[in-house]
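What follows is a single structure, written as structure tokens, with notes after it.
One protein chain is absent from this view; the other protein chains keep their places.
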Amino acid sequence: MAAQAQKANAPSRELLEKLFRTAYKIRVFESEGIKLYRQGLIRGYFHPYLGQEGIATGVCAALQEGDFIASTHRGHGHCIAWGADVKRMVAELLQKETGYCRGYGGSMHIADIRAGNLGANGIVGAGTPLGVGAALANQIKGNDAVTVTFSTDGASNNGTFLESLNLAAIWNLSYVLVVENNQYAVSTRIEESTRDVDLYKRGLAIGVESHQVDGNDSLAVYHLMQDAVEKCRRGEGPILIEAKTYRHMGHHVNDPGKYMPADTLAYYKERDPVDRARNALVEIVGLDQAEIEAIENEIKQEFEDAVEFSKASREITLAEFNEFVEAY
Amino acid sequence: MAAQAQKANAPSRELLEKLFRTAYKIRVFESEGIKLYRQGLIRGYFHPYLGQEGIATGVCAALQEGDFIASTHRGHGHCIAWGADVKRMVAELLQKETGYCRGYGGSMHIADIRAGNLGANGIVGAGTPLGVGAALANQIKGNDAVTVTFSTDGASNNGTFLESLNLAAIWNLSYVLVVENNQYAVSTRIEESTRDVDLYKRGLAIGVESHQVDGNDSLAVYHLMQDAVEKCRRGEGPILIEAKTYRHMGHHVNDPGKYMPADTLAYYKERDPVDRARNALVEIVGLDQAEIEAIENEIKQEFEDAVEFSKASREITLAEFNEFVEAY
Amino acid sequence: MAREIMYRDALREAIDEEMERDSTVFIIGEGIAERGGSYKVTEGLLSKYGPKRVRDTPIAEAGMIGVGVGAAIAGARPIVEILYIDFAMLGMDMIVNQAAKFRLMTGGDGRVPFVMRTQGGTGGGVAAQHSQSLEALFYHIPGLKVVMPSTPADAKGLLKYALRQPDPVMFLEHKHLYMTKGLVPDGEHVIEFGKGDIKRPGKDVTLIAWSNMIPRTLEAAERLAAEGIDAEVIDPRTLVPLDKDMILGSVAKTNRAVIVQEAVRRGGVASDIASIIQEEAFYQLDAPIEIVAGLNIPIPFNLELEKASVPQVDDIVLAVRRTLHSKPLAQAAE
Partner (left out) sequence: MAREIMYRDALREAIDEEMERDSTVFIIGEGIAERGGSYKVTEGLLSKYGPKRVRDTPIAEAGMIGVGVGAAIAGARPIVEILYIDFAMLGMDMIVNQAAKFRLMTGGDGRVPFVMRTQGGTGGGVAAQHSQSLEALFYHIPGLKVVMPSTPADAKGLLKYALRQPDPVMFLEHKHLYMTKGLVPDGEHVIEFGKGDIKRPGKDVTLIAWSNMIPRTLEAAERLAAEGIDAEVIDPRTLVPLDKDMILGSVAKTNRAVIVQEAVRRGGVASDIASIIQEEAFYQLDAPIEIVAGLNIPIPFNLELEKASVPQVDDIVLAVRRTLHSKPLAQAAE
């Protein structure tokens, strides 16, 4: 989570490894999580971040402790990139008392409020005002924290987009709105939802510095974000970043996603963000296959341990619940 | 309300007289209405349209029977330009049974639903979705009606702006959003509410043809609107028109408007829309003072008659009300 | 004659028949056109009625509802589908301040034949923002009709009626009911608002419930029958207008009432029905009216806690027993 000092051109091994580790950890979490879902261990909604890993990875690498994030219904990736403990994440999905929300929240509400992660949200678009609010709180407290809301193409057609980004603008908040444009809202193509698919223009129209980036390129996202964060800390926020990307599967675990054209899917899979992060490590810093595998195995092991931990954890008891109800 | 066929260059006497009559009628209605308010004959809210007459005047001159309008809390001008009966308007403000809403609505809800005026609205921004809905109904019915929402600078920062204009856009509705940018929301200057005061850009950002016009020039508004209406009837809607203007006084009758800088106010008063409509009639068509006065006296008389009529009207009885309550 | 079909199919039949009958009926919602809706209620309508009358929307609930209200005012017959009742909160202004009030504000001239279809209730781990039962919010707003069908036949008949009457209707389905089956009469089947239905006649106690609490209450009634308690189960079907006569008639007979609602206890519709019964049938009551309702808490993700948050069959049975063991007033007053 520590901000990186150096600029483009020669990315350090440290940075590239960090990007790959994060992207890969998300990939493992989602792929293995889907298996747990299919085994019936996870219920409710599960929206995988597969294919979009580059965004959370690049964005969070440019943030530091004390910053805040707010997320979407597709929030596992943001949570991981933010540095969450995979154990407590899996435990939450398995509705265990050791989960981040003690099993009260689940996938759609996973949060780590103590670390400045305001959490996933079941209401599309709701993370924007919440994030702007966190930025406002930090401005009032007088610190230099930056707040990021991860948002979506779907949320960009919702009123909260305009209202809250406009508030961030008139108040010059240290706020970055990251619009993950994966070009779908469930099965609805972005072209059906708006006439202009370049969503960053909506920021420009209200005087907000706005950029577009390839969301599958975690390094590009990182550099753009690093610049945005610096500007914010100088009081030149807010900034909007539209990151184009594509899902690797349907909207949620049970959506086969048949409506996604095979050739478009293939196009994006060729530009897989995890592969690209791995390749960068191999090509730019020269890691060999064994080194890569060591990293991958470590991450896989971390997930397996998390499953063990979660299975061994207990659920909230009815007595504990009743106490909570009384106090609510 | 009949659409004019001819284009710019040589405006007809008919058109110019119509524009002046409408603008002047609004001027009289508001100035005299304020007196009734001060006499205690009108209660609740009264938001005068003084200074903004050019917009409703120009817009409605380009519409025809069968079209629809939706209005704002500052709705008298739209109502009059739409061709409403001044008698029933005054009666409504005086809460009489002969009023457009039988005294149930008042200034903020004055409507003439049978003639396609969806009415004023007490909720800033609400007219936008309602107008888009009327346009949708007409598209479904397959007629060529155009619907206009009169909206405001204030409403442009509200979520309904983005959500409903975007719906109008993806459905290619015959819809014109007229943003009356009078540069204030009560006492809040537009510069405090947004970084970019050119509101038409928000239409452009979502692929909507958008224009800016001097709202104090009813003829310019008319021409732009005529073009927009033609495009809509050809299926090329929606269109956004931002009309810049300025109030001649505070936000409502009881607001002295001290926050409005004297020089800016003077600037706009020099460009008074009623004077300009009158001057056009004198300069372009050559009407003399006597002819102008005849028109003005006729309109003043119409208002006086309306007051007489309204004073002589009765209010809804409690028995009638109870019947309404039972049926509600 | 009648056919046994699913609740979701009954809804589709109603929409289909009314779209056929009235060319101004149209439907908009998220994923309702090409995909046929998250609960398959609108499957096949796009190909039958075309993209003008069956439209997908962006994620813009306030806009969708507002546009529906405007279309209704302008003389069309919109159905706006909101995926979850929870999301209707985004469009509350359009419901509360526009749809519900337009008729009054126009002195009676303006009408809003607008139907919002949505679904609520708990559904197995979808957590706090996708599990609410919010009918009480609409119930409190004058001008709205509130409909909560519990069976396929009621769903069909009430939705058809909704599309023929002039006022805004909150048509509230339940996520657990879509795949339940029931007999639906053949041919034209329309059910007027304001007429409750006795789902089970009985003489010992009046049970009032709606939506997904009906199957649970009927199950409770069967268990009580085994104990020799003969419960009458009343489904008002429409909460506004409410069939007070049916409720008061039943209480006059049984002298005891239990109201079952999935929504949270505090400020729910059950409280209002209780207040009406105690006001109008005070001298007929032999025991306090019992309310079996959701806990005053958002719905937790954890499934056991979710279950504990809303009424189960056991809770209903226990409440009825409590009611019957209460001493009659005449004794108490002595």
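Read from first to last, the chains carry the letters A, B and C; within each, the first residue is number 1.
Convention: a residue touches a chain if its C-beta (ideal position, glycine included) is under 8 Å from a C-beta of that chain, and two chains touch if they have at least 3 such contacts.
Note that this is a predicted model, so its numbers are computed, not measured.
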item: Shown chains touched by the chain that is not drawn here; value: A, B, C
item: Candidates C:Gln129, C:Thr238 or C:Thr254 - the one touching the absent chain; value: C:Gln129
item: Hidden partner chain, touching residue among A:Ala10, A:Ile140 or A:Ala319; value: A:Ile140
item: Residue touching the undisplayed chain, where the options are A:Tyr100, A:Tyr200 or A:Tyr246; value: A:Tyr100
item: Residue in contact with the excluded chain [from B:Asn157, B:Ser174 or B:Ser310]; value: B:Asn157
item: Which of C:Leu46, C:Val184, C:Ile291 or C:Val317 contacts the chain that the document leaves out; value: C:Ile291
item: Contacts of chain C with the absent chain, listed as residue ranges; value: 62, 86-87, 89-90, 92-93, 95-97, 100-101, 104-105, 127-129, 134, 136-137, 139-140, 142-143, 240, 263-264, 266-272, 274-276, 278-280, 282-283, 285, 287-291, 295-298, 300, 328-330, 332-334
item: Residues of chain B (touch criterion as defined above) contacting the omitted chain; value: 43-45, 95, 101, 103-106, 108-109, 121-125, 154-155, 157-159, 185-188, 192-194, 259, 315-316, 318, 321, 324-325, 328
item: Contact footprint on chain A, counting only the chain that is left out; value: 68, 70, 99-105, 109, 111, 113-114, 116, 118-119, 121-123, 126, 128-134, 136-141, 147, 159-160, 162-164, 166-167, 170-171, 324, 328
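One rule holds in what follows: only the chains that are shown with their structure count from here on.
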item: Contact pairs, highest-scoring chain pair; value: B-C
item: Farthest-lying chain, centroid of Cα atoms versus that of chain C; value: B
item: Inter-centroid spacing, chain B versus chain A (mean Cα positions, whole Å); value: 46
item: Chain B and chain C, separation of their C-alpha mean positions in angstrom; value: 41
item: Residues of chain B touching at least two other chains; value: 159-160, 163, 166, 170
item: Contacts with two or more other chains, residues of chain C listed in rising order; value: 57-58, 60, 62-63
